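Only one protein chain is missing; all other protein chains are in place.
Let's look at subunit A:
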Amino acid sequence: MTKEMFTLKSSDGFLFVVDEAVVHQSVTLSPMVQDCAGREYPINNVTGKILNLVVEYCKNHVVVDGGDSSSSSSSGDALKKWDDEFITQMDLSTVYDLIMAANYLIIKGLFDLACQRVADEIAACKDHEEIRATLGIVSDYTAEEEAEVLKENEWAFD
């Protein structure tokens, strides 16, 4: 029995042919299984570069997620290791794009993985100045407002 294949088209025109197991990992795309076999399905807000990463993630998660709940701990460890390497090698800018794509496509595992990466980046900073520098955020507080914020969350800034 041949597997049904589906074609996803990124915003910049790249095509990705994937099977049903990959499609089902996205809550947004899952319904298309009924209608879109053989036709191109456009994903208008995800570029080819990011969609490639999404597909890579989903392909790697098919074997374990589709299997029974008693998967051995060693295969679970191997998958976790793959996830860690996958997300760590990306720069933050790509991670943000991945967050937005996983949010739109509703792929919880990928969304959590990418969010955790950003959280880890924040946790690695030693104080709020370093976090601000890492994330590149520009303040719009006045000096008085900033002092107010530092006071109201005094315990956190100690």
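Here is the rule we go by: contacts are C-beta pairs under 8 Å (C-beta built on N, C-alpha and C of every residue); 3 or more make two chains touch, one makes a residue touch a chain; residues count from 1.
Here is the rule we go by: contacts and distances are computed from a predicted model.
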*Among "S-adenosylmethionine decarboxylase proenzyme", "Programmed cell death protein 2", "F-actin-capping protein subunit beta" or "F-box domain-containing protein", go ahead and choose the protein name stored in UniProt for the chain not displayed.*
"F-box domain-containing protein"
*Residue numbers in subunit A that touch the chain omitted from display*: 92-93, 96, 99-100, 103, 111, 115-116, 118-120, 122-123, 127-128, 131-141, 145-146, 149-150, 152-158
